[in-house]
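The complex appears here minus one protein chain, its other protein chains still in place.
Showing chain A:
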Amino acid sequence: MSETATSASPWRPWRFLSRRLNAIGLTGKGLVILAPTLWLVVFFLVPLVIVGQISLSLMAYGQPPYEPLLTFGADGTVQLTLHLSNFLFLLSDSLYINAYLSSLRVAFVSTVIALLIGYPMAYYIARAPEKYRHLLLMLVILPFWTSFLLRVYAWIGFLRGNGVINNFLMWTGLIDAPITMLQTDFAVYVGIVYTYLPFMILPLYTSLVKLDGTLLEASADLGAKPLRTFLSVTLPLSMPGIIAGSMLVFIPAIGEYVIPALLGGPDTLMIGRVLWDEFFSNRDWPVASAVAVAMLIVVVVPIMLMQRAQDAVVERR
């Protein structure tokens, strides 16, 4: 007990400071979460408020290209004008709803494909001898060392008419004329699944590697066939990984702009492109902001559903 007394005296300035901080409501715990909180406020909340504020304004051609929400009258009055017309406009034209739905569809299909490909890969890595696991994980992460843009661009070389895949198929004699793969929805799925696959594999791996091998043995001892063991032991226990991985693929895929722009066909309609048109072609920042805010709402609902599913899984254990 004497230790506290001796150690306290040289740290008097620190104690003084901590007392002052406590007095204004900041504890040690508060200080620790202060940095991430500040980060979120500055880089997430403030931009979001700015976008939200622009979405309630009206377009004006100038610098900045929208009308101010607050106007100050000569007699000292302050007037706040909020326009909901941008959001109503989104409902008036089926383009926006179609684009949202088609983005959700593309994101959903991509997530399912990424799960079907990623699960066996993650399972294999988690079951591999321990000395190889790090190497295999490294191989999953390795593509990130090259620019995302270059990797998507490389797919053009693979998929195009006289690209690697068509040339190979024609060389083997399987096809006579090149198959059109580039500028199709197929190419968009390839691009999205390829790009986001690591985000699916890594959380799956973390939940599969924690899986207790004795449970599988117990299941086998009780007479379950491998498929039965997988369905009633492995799969439920890896559910948190499936949900986390699916969210990491689904969410960025909805707003994807680059991949459909480079690989997609002209009839690939996604919300990212609609946003580009509003912002650049129409120069209508308020409508563009309204599209972004509406997209946030569209994304938040599935996230909350998945979050709830995840919580349910955790609780059941």
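General remarks:
Note that contacts are C-beta pairs under 8 Å (C-beta built on N, C-alpha and C of every residue); 3 or more make two chains touch, one makes a residue touch a chain; residues count from 1.
We take it that contacts and distances are computed from a predicted model.
Of "ATP-NAD kinase", "Carbon-phosphorus lyase complex subunit PhnI", "Putrescine-binding periplasmic protein" or "RNA polymerase factor sigma C", only "Putrescine-binding periplasmic protein" is the UniProt protein name of the chain excluded from the display. Of A:P252, A:G265 or A:P302, it is A:G265 that touches the chain left out of the display.
If you put the hidden chain back, the residue from A:L34, A:I50, A:L88 or A:A218 that touches it is A:I50. Within the complete assembly, A:N282 is the residue of A:T146, A:N167 or A:N282 that touches the hidden chain. By the touch definition given at the top, chain A reaches the unshown chain through residues 46, 50, 59, 61-65, 93-95, 98, 160-162, 180, 183, 265-269, 274, 277, 279-284.
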